[in-house]
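One structure, pasted below without further comment.
Only one protein chain is missing; all other protein chains are in place.
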Amino acid sequence: QQAPTEIQMWMGLTGPSGELLSRFGDDFNKSQNEYRVVVSFKGQYPEQRAAAVAAFRAGNPPHIMQMFDAGSGDMVQARGAIIPVSEVFKRANIRFDPADFIAPARGYYGLPNGDLLSMPFNVSTAVLFYNKDAFRKAGLNPDQPPRTWPELIDAAGKIRATNAAPCGFTTTWLAWIMLEQYNSRHNVQMGTLGNGRGGLGASLTVSNPMNERMVQTLVDMQKDKRFDYGGRSNDAAAKFISGECAMLTQSSGGLGAIARDAKFEFGTAQLPYWPDVKGAPYATTIGGASLWVFNAPNRTDHEFRGVAKFLDFLRSDKVMTEWAKATGFLPATNSAFKAMKDEGFFEKNPGRDVPILSLIEGAKGEHTNGYRFGRWTEIRDVYHEEVERALQGRQSAKQAMVNFERRGNALLRAFERSAN
Amino acid sequence: MQRKVIFPNRWLPYMLLAPQLAVTLVFFIWPSAQAVMMAFQQQDPFGLAVQWVGLENFHAVLTDPAYYDSVVRTLVFSTAVTVLALAPALALAVAADALIRGRGAYTTGLMVPYAIAPAIAGVLWLFMFNPAIGVVSYGLRSAGVAWNPTLDGTDAMILVILASAWKQIAYNFLFFLAGLQSIPKSLLEAAAIDGASPWHRFRTIIFPLLSPTTFFLLVVGLVYAFFDTFGVIHAVTAGGPAKATEILVYKVYYDGIVALDLGSSAAQSVLLMLLVIGLTLVQFRFVERRVHYS
Amino acid sequence: MASLGFKQVIKRYGVGPAAVQVIHGVDAQIHDGEFIVMVGPSGCGKSTLLRMVAGLEDITGGEITIGERTVNGIEPAKRDIAMVFQNYALYPHMSVFDNMAYGLRIRRLPEAEVRARVEAAAKTLELSALLQRRPSQLSGGQRQRVAMGRAIVRQPQVFLFDEPLSNLDAKLRAQTRLEIQKLHRTLGITSLFVTHDQVEAMTLAQRMMVMNGGRMEQFATPEEVYRRPASLFVAGFMGAPPMNLLRHAPGVQAGTVLGIRPEHLLWDEQGWACVVDSIELLGAERLLHLRLGEEDLTMRIPAQDAAPALGETVRIRPNEAFIHTFDADTGLRRA
Amino acid sequence: MASLGFKQVIKRYGVGPAAVQVIHGVDAQIHDGEFIVMVGPSGCGKSTLLRMVAGLEDITGGEITIGERTVNGIEPAKRDIAMVFQNYALYPHMSVFDNMAYGLRIRRLPEAEVRARVEAAAKTLELSALLQRRPSQLSGGQRQRVAMGRAIVRQPQVFLFDEPLSNLDAKLRAQTRLEIQKLHRTLGITSLFVTHDQVEAMTLAQRMMVMNGGRMEQFATPEEVYRRPASLFVAGFMGAPPMNLLRHAPGVQAGTVLGIRPEHLLWDEQGWACVVDSIELLGAERLLHLRLGEEDLTMRIPAQDAAPALGETVRIRPNEAFIHTFDADTGLRRA
């Protein structure tokens, strides 16, 4: 008997979700003996991507790489480096219909012809977590979370006034939530050419009153700790878990840790919106990560077939539903979503439908189909920097957005040049 | 440079050198040459499209105000780390040298941080100063100090400086102690007879005699602050907030590995390499000068 | 300038049962302007005693006086002494000038005065041309002179020297010895000079303190020490080759030791019969190593005299005028 | 054992115009079993010559023979010589036993033989009790003996010594000198011993090679060298204090130099009038440093004789029997 062919998959997840994803690899290995999938954690998404780039240049990239939403724009441009996942399935002769995936994911990871570039796997969206104990202390109704920004500002004010918590509200993933999710929620354009999905020539259009308004709000709230900034990625979650901040906007994928470590009763709600914006609230946008397939000179069809088989395994209803139930991520396929609904999961687990309601069932608009820009990781950091500077009182919200747009566009142009 | 008495042999020296040279050529010289080459190229992250651009990368770097911000930041950071690692180390070494009994125990305790990896030192300090759960941040908050290194650039800078200096004190301490112990006691006795008070002796005899050590540690400290603190910064602030802690070496890493702008990153590397060469030469010239002293 | 007195001076290192006593009650009076050399074997406490005078070691018991003043417990800086160390202890980072000026500047003398004094001292010591050099740029002998200069400029009451010549080669040593002598003649400062070199001691001292195991065995002029050693120890220690000390030679009374220097043995057909063990020619003279019964002795004869053969038996006697007699038990001189 | 021959031996360091010649054609024949001492001032080429014999330096010109064999170009290990170095060059990490055994083991002698030879040598040198010690646990004298032991066990044809005693203190030096003498008497191995210490040279040598600036000035017995120095250089070099060399004293012919040793000056009312400059008491005798016109001279008198006062004028003359005369130009002895 021949030794199984090894399929390398790099992931960027840790904790219970990373653990579970690796277990899927084992399950797959047990289900057949032609291939052996090795799932390994290579560091956070940016480090992992750097390692993958180095590995690719050395002719030895992983077969599959999990890459977060923000990295998609760069991956798309790496034409020779990746193979669209639709094509992988086609070559392996395994049925793969992009329409099986939930619409927002298709919009985000798809090609104009409908093919999928990468396979959506861990799909998330931003939600609001709130501390019911603190709400009670502040005299707020624990079963009526704020739905809009004015309500949230008000709640935060009460919490501070009554000292129910040292800080009213904080957020993780500043750019993702306060820029990307926020713009989708209000159907605001982030960039030209269909939010960048139309090609390399796109420019940012983020310097507008809507974005200034959000930043200004944070700046105002920061002054009296109704808002307290907690870092760029997900560090701020700890501020919520420790009870310091009574409200948190965070990825739905963060549910697991909160459920495990928070010593208080908490609730989940949809991301707030400005009620004075016409048509609001719109649907939030996607987060999480998708799976990309690398090309390499020495890759065999046999290996690609193994890749397809494993991806096929991952998108099966059984895996998808287990994944979604255990982690707080959303099911990526329609059928898994349906299976969960049919099973009554959402009735049994109140609050777990919140992300679904805002992402899948929220109102669609012209600008809610996601975005795709090159060097987006870096552009996100530019946003972070400019907003952080505003929060420090070193520039106005307006100036922050002007700078952000200018610097962001410079990066887009640099990207455009290097890709040609 | 070479000893007078040697062995005559044609091939043996080459055999002995072979392993070292092989490793050096394959893993140092060759890749470094490639890195220098990359500084003159523009390429996409995956290396699919490469083009020669001459000095364009250098030009871009040297005309980018952000680069100068980083230079200034690096100077502030390295100066602070170096000074903060030197001054307490000197105080501790003087104290340890003055001890009649028990020096060994203190020395042992004080040198432990030397063994700790920068990345781990960073993790330790991050943990203590984590705005949400850190014991020290809690203490600061209770004391009414608004402490938020995730937002306040100054706070973040202070944090990485403290963590970096903390690790380096052990090293400086050992060198200062060795330096102090190599000062002949009779010099201090002579000064005492000459009428110098203890403080005076420190200022006019001990400190000047330690100056070779101090200078050496200054250079080593600068190199440490420039390069080896990468692990600390990576673990603690990742260069933020708003690039407030992005020193040059972190910028190289960020631009190359995170932003995947390889040309610019390589050009910055070359600039840094020139800096190291400069520092190394200074140090060597100095080592030569120091020989005169004894 | 001042006198220097030791009254029952005792030094113990450590405390309690672990303490070691290294100076056992030294008594001595050194006159104003005298040049005293302290000799003795290694470890006999010479440096310790000197450092007690300097204030670098505490005085465990007894009293040391400089001039009229008891200095026990007084800081080195306030004792008005200067010291020359074995390794010179020059400040390596200062020029020769600054080395010499250091003590004066600390005492806040006006800079003009400092300059005048240093230059005067430099002139005396022929260092004027070297004032801008660093110690590392000087030869051993020059360093030695700077160390002396540093002591001189202070114009102290007492000079202390701790084997200042032992790092010099033989020639330079002889030369520096003469210089120190001259200097003392000029300045006349009370000096206490430690050495374990006999020649140095003999040539430099006005009076010598011969130390042994923390005790002073003799305190007298070099002549006296050589001619009338106060004890067996002194007799054996001073002189090269040392005095022959015989217990069993014919005619030596039981309980006494007969001492006779190698140059005070005479040929005598009637004398002791000794076997020639070995002979050494030292240029102007010869040393005969002889064996008399159980005991060895050395005889010194002019080189031009005929030398006996190895193994030959020769007959010799001590010159009565130069016989020393010691008590075998106490080791003290009898006559 | 073997004879040792030098034929027009030349040594140059470097090549071309930068070359320095340091040995200028040395010719000498050393007999089988002789003990030869090479003396001379620092830098005169003693070590160089010795190391050429050992094979540690190439021979630039001429020929060195050991026994019948010309050794030019032969490896040190194959010359059958043993060498004792100034700093002993003991292997610090090996026991005394292993130090002595090393050379034998490299030559693959059976271990029993090695043991026997080392133990025999250790016995001769009284090292038996120390065989397990490391060099660092030995005193200077003991180390010196180990270095000798290492040479002895090899039973070489020639022993080479490069200032082996210079790291010892005076007392130990005198003692070891006697031991080396005894050893040579026992083993009778041809030896070449380098020193710049006169006493060592005088007492040890059967014949002395006096070197100066890469040339051999005299090769003769110590007596001869002392009594009839072949040149001004030898006259001035041997003897402590050295011979007085006078060019202008009354009665000295132009173009010649008169040599007279300090012990050969006599009081004479009719003699040269000299001023007493300084006096040193050296135990058994006194050195008078005198000034005669432009020239300095030294006179040696017994300590018991009355000493003149400083500055006094004394009258002296050389003892005719001991006058040496040299050619002022060539420096060679005339009579």
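Per-chain residue numbering starts at 1, and chain names A, B, C and D are given in the order in which the chains are listed.
Please note the rule applied: a residue touches a chain if its C-beta (ideal position, glycine included) is under 8 Å from a C-beta of that chain, and two chains touch if they have at least 3 such contacts.
Note that contacts and distances are computed from a predicted model.
Student: If you had to name the missing chain as UniProt does, which of "sn-glycerol-3-phosphate transport system permease protein UgpE", "Inner-membrane translocator", "Phosphoribosylformylglycinamidine synthase subunit PurS" or "Dihydroorotate dehydrogenase" would it be?
Tutor: Missing chain, UniProt protein name: "sn-glycerol-3-phosphate transport system permease protein UgpE".
Student: Which of B:Leu92, B:Leu159, B:Ala242 or B:Ala259 touches the chain that is not shown?
Tutor: B:Leu92
Student: Of the residues B:Val50, B:Val83, B:Met111 or B:Val282, which one touches the chain left out of the display?
Tutor: B:Met111
Student: Just name the one of B:Leu48, B:Leu174 or B:Val282 that touches the chain not displayed here.
Tutor: Missing-chain contact among the listed residues: B:Leu174.
Student: Which residue numbers on chain A touch the omitted chain?
Tutor: Residues of chain A in contact with the hidden chain: 8, 10, 12-19, 21-23, 25-26, 38-45, 47, 51, 54-55, 57-60, 62, 124, 233-235, 237-238, 241-244, 251, 253-254, 256-258, 260-263, 327-328.
Student: Of the residues in chain D, which ones touch the absent chain?
Tutor: 51, 54-56, 75-77, 81-83, 85-94, 102-103, 106-107, 150
Student: If you put the missing chain back, which residues of chain B would it touch?
Tutor: Its contact residues with the unshown chain are 2-7, 9-10, 12-14, 16-17, 19-21, 23-32, 34-36, 38, 88, 91-92, 94-100, 102, 106-121, 123-128, 132-135, 137-139, 166, 169-171, 173-175, 178, 180, 185, 188-189, 192, 198, 201-202, 206, 216, 220, 227, 230-231, 234-235, 249, 252-253, 256, 262, 266, 269-270, 272-273, 276-277, 280, 287.
The rule is simple: only the chains that are shown with their structure count from here on.
Student: Distance between chain A and chain C based on Cα centroids, please, to the nearest Å.
Tutor: Once rounded, the distance between the two centres reads 90 Å.
Student: Find the geometric centre of each of chain C and chain D from their Cα atoms only, then give the gap between the two centres in Å, rounded to an integer.
Tutor: 30
Student: CA centre of chain B versus CA centre of chain C: separation in Å?
Tutor: 54
Student: For chain B, write out the residues touching at least two other chains, lowest number first.
Tutor: Where chain B is concerned, no single residue meets two or more other chains.
Student: In chain C, what residues contact two or more other chains?
Tutor: Residues: none.
Student: Quick one: do these chains touch in a line, a ring, a star, all-to-all (complete), or other?
Tutor: Graph shape, chains as nodes and touching pairs as edges: a line.
Student: For this entry, which pairs of chains touch?
Tutor: Once each pair is checked, the touching ones are A-B, B-C, C-D.
Student: Would you tell me which residues of chain C are touching chain B in their complex?
Tutor: 54-56, 75-78, 81-83, 85-87, 89, 91-93, 102-103, 106-107, 134, 136, 150, 154
Student: What residues of chain C sit close enough to touch chain D in their complex?
Tutor: Residues 178, 181, 198-199, 202-203, 222-223, 226, 238-240, 261-263, 278, 280-284, 289, 300, 302-303.
Student: Under the touch definition given earlier, write down the residues of chain B that touch chain A in their complex.
Tutor: 42-49, 130-133, 141, 148, 150-153, 238, 240-243, 256-261
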